[in-house]
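For this depiction, one protein chain was excluded, whereas all remaining protein chains were kept in their positions.
Each chain carries a letter (A, B and C) given by its place in the written order, and its residues are counted from 1.
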Amino acid sequence: MTTHHFTPSHYHNTIGSHRPVLRIAPGDSVVTTTVDARGQDQSGLKVTPGPNPMTGPFFIEGAEPGDTLMVHLDRLTPNRAMGWGYPGLAPNVVEPGDVPALPKKATILWRIDTTAGTISLEEPVGGRLGRLTLPLKPMLGCFGVAPEIGQAISTATSGEYGGNMDYNGFIEGVTVYFPVFVPGALFFLGDGHALQGDGEMSGTGVETSFEVQFTVGLHKGVASGWPRGENATHIFTVGNSRPLDQAVQQASSEMLRWLQQGWNLTPEEANLLMGYTVEYDLGNMFDPAYTMVCKLAKKLLPGG
Amino acid sequence: MTTHHFTPSHYHNTIGSHRPVLRIAPGDSVVTTTVDARGQDQSGLKVTPGPNPMTGPFFIEGAEPGDTLMVHLDRLTPNRAMGWGYPGLAPNVVEPGDVPALPKKATILWRIDTTAGTISLEEPVGGRLGRLTLPLKPMLGCFGVAPEIGQAISTATSGEYGGNMDYNGFIEGVTVYFPVFVPGALFFLGDGHALQGDGEMSGTGVETSFEVQFTVGLHKGVASGWPRGENATHIFTVGNSRPLDQAVQQASSEMLRWLQQGWNLTPEEANLLMGYTVEYDLGNMFDPAYTMVCKLAKKLLPGG
Amino acid sequence: MTTHHFTPSHYHNTIGSHRPVLRIAPGDSVVTTTVDARGQDQSGLKVTPGPNPMTGPFFIEGAEPGDTLMVHLDRLTPNRAMGWGYPGLAPNVVEPGDVPALPKKATILWRIDTTAGTISLEEPVGGRLGRLTLPLKPMLGCFGVAPEIGQAISTATSGEYGGNMDYNGFIEGVTVYFPVFVPGALFFLGDGHALQGDGEMSGTGVETSFEVQFTVGLHKGVASGWPRGENATHIFTVGNSRPLDQAVQQASSEMLRWLQQGWNLTPEEANLLMGYTVEYDLGNMFDPAYTMVCKLAKKLLPGG
Partner (left out) sequence: MTTHHFTPSHYHNTIGSHRPVLRIAPGDSVVTTTVDARGQDQSGLKVTPGPNPMTGPFFIEGAEPGDTLMVHLDRLTPNRAMGWGYPGLAPNVVEPGDVPALPKKATILWRIDTTAGTISLEEPVGGRLGRLTLPLKPMLGCFGVAPEIGQAISTATSGEYGGNMDYNGFIEGVTVYFPVFVPGALFFLGDGHALQGDGEMSGTGVETSFEVQFTVGLHKGVASGWPRGENATHIFTVGNSRPLDQAVQQASSEMLRWLQQGWNLTPEEANLLMGYTVEYDLGNMFDPAYTMVCKLAKKLLPGG
């Protein structure tokens, strides 16, 4: 139950079977930092190229293909005051031809105030919104484990192994489960957002660098197919694909399997329960793979 | 400001320019009843064929193409104790080939207890779920106005005119806005659900008959493109299409227009606000057209 | 085996259970005319509003729900020299944000030369394309039968009943089969294109008015689910939906059914044959419902 303090010296733009930066044991915690989506650190200096440079990978002792890795997000804290993002909706989230007449690559700056728990625009916009002060809600945009058969996949996208899911439910206090594909699992993390709307409709959250603490665990011999998670009130499963319909199908099938595997429901019971009580969140509708989340209230589970 | 009591003598399986059953004025309220999706009334008797028989249409005096009709859902009360639904997930919401081995057309019965505010299975299922008691949350599955150019469209589907949106946010206390396409608007309603999960993933809610009270209003000369709504905390817009991606695009474009039209935001302001604060709900992913809802917290609006 | 000559006096913008303009018997032929998508006749005069005004409906004696209507396209002849269309690709057929910087509603004119069998631009464009002379290939964009449960559906879209499929394989000599939903079938036709690229990617073909001759037949007690057809070399089935994936699924499922129904293949044989020999065409990717066509070479069929 060691707490490791790890300072990254390099980053990865792909999630794959790269050389581990640290070996840790189930039960261990890690305190580390992440740079923002463009590779800027806590000083705002660009220290590595984008997209979404990853801290890690961390090798979890004893993790083998067919296990499930548990990652508890203990703490997610922006470690600088500057955040940035795109100013408007992305062309693919509005009706074709209804594209906002905005500079494509323009960036707006946000001021992050961790004491007040707010973010606000660095420069006020036109009269009606002012500096648009919003509540701080830090989340991890991109994290996951090395995928199967030696793949190394861009941190722009996502899949069964996690990756750039950009779901604003990945906040402090949440536990996430990943299928293990390679020995040691090889866990990566990065792409912190001080805040993100549903769907990451602008194509960014409020992008910033983080100090992060996480704790790992291992479910030996427990297989999973897609990322799973739980928070105080819900269990959830994640599908990453296009179109959104397929992401829903992936998340729903994974929930169906989890209910049978974890709570001994029969297929008929799992179907019935899901059919009337399931909830869905939109993770992102911007990245190469979109993300949908299937949720079930814990109080509805047997023993819940 | 009359309150009309209307008892339907016939129903419609299409939403179109049918002969009005009652003429009402803006500000008027109507107390009426709806039968369930299969045409069964408060006694459980089948009085008309499905799908989704509609009560109405109601002619709203003064409504003209280019106006927006306001409908406030004053009260939605199941008027019988029996509800029914499908027992499992629909084939299209799970991964292809991962189809539940359940009888396709089987029906399960639910007992609706409006005093206790619960629904529960008429017959307990296997050991782990028992009678699965859930909170009552009545909603309208299918309602809307006559579409353009003389169309009459099946109540199985939905579009700009509303229809079978099956969104569990259409509950008591919500105000809904529809574009007006024909003189009098011609408002239809039906398909009450005592409860429905996100996405109507089983292909039904808990289907039952309702007593309904609604109040209408008219925004003369205010055009809208898709259904809009508001509840205590949010304004929202609705897109109805396949795949879900397109329903998101329709709802998002409509929100972009509404923010400029209703709150005088510039295109840049509307884009920026939506890009970081918008929320999405999954209405249904079962009907011929899927439904996605784009929401914005009222407190974020100028003057909110 | 009568040949009727019918001159339309009015047109329909929906396909539905409208009053028949003529009663004909199986085996009969009809010679009639169609106006273009905007309602312009052989003189170029606008005689009725768009979209896609339909000639008909024709009542086929003896046709009952559950039968299949056969329509042979005997002759499709543009009856004027002027055709029109949109100048560029539609916004939804290119990558989002990659929208052509062209006037949205601009129209270009084409000259149709039925003697030479060509169409060419009325005004030459920039140096490299000149008048862009292309081979004449007349096709019907929108035709079909009244849909079920009293619906009347805009001629902008399509479904099981046919409609605005905009498939450039619907040319002279082709036989098309439609499911019958109402007594008399009620056949409509219109929206002639002197030429259309795959997918109707500009949003139009070369739109013009036609003289048409067609012959009807009836397969009593033979049910079909979606439009089917055959030409000299292939049988084919049509799916109309969004996204294209679903249109492929509809067309493929219909072909699977037809092979078992029409050629007594077992499910295993139909699956095997389709799995290695099926071909697909893109009908349209512009209308509210997209169209995909599943084809099988006749020589591969038993007895073929």
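In this section, a residue touches a chain if its C-beta (ideal position, glycine included) is under 8 Å from a C-beta of that chain, and two chains touch if they have at least 3 such contacts.
Just so you know, these numbers come straight off a predicted model, no measurement behind them.
Of the chains on view, those touched by the hidden chain across the whole complex are A, B, C. Only one residue from C:37, C:69, C:165 or C:282 touches the chain missing from this view: C:282. Here one chain is not drawn; of C:109, C:223 or C:272, the residue touching it is C:272.
Touch with the chain omitted from the figure is made, among C:196, C:209 or C:240, by C:196.
Mapped onto subunit C, the interface with the missing chain covers residues 85-89, 92-96, 98, 100-102, 108, 125-126, 128-129, 132, 134, 195-199, 201-203, 205-206, 242-245, 248-250, 252-253, 256, 263-269, 271-282, 285, 290, 300, 302. Take subunit B: the residues that touch the chain left off the picture are 90-92, 96-97, 99, 104, 243.
Subunit A residues in contact with the hidden partner, per the touch definition given at the top, are 13-14, 16, 148-154, 241-243, 246.
The rule we apply is simple: only the chains that are shown with their structure count from here on.
If subunit A is disregarded, contact among the remaining chains keeps them all in one piece.
For the touching copies subunit A and subunit B, the fraction of interface residue numbers used by both exceeds half; the interface is of the same-residue type.
Subunit B and subunit C have centres, each the mean of its CA atoms, that are 34 Å apart. Subunit A and subunit B have centres, each the mean of its CA atoms, that are 33 Å apart.
Looking at subunit A, residues 92, 96, 243 sit in touch with two or more other chains.
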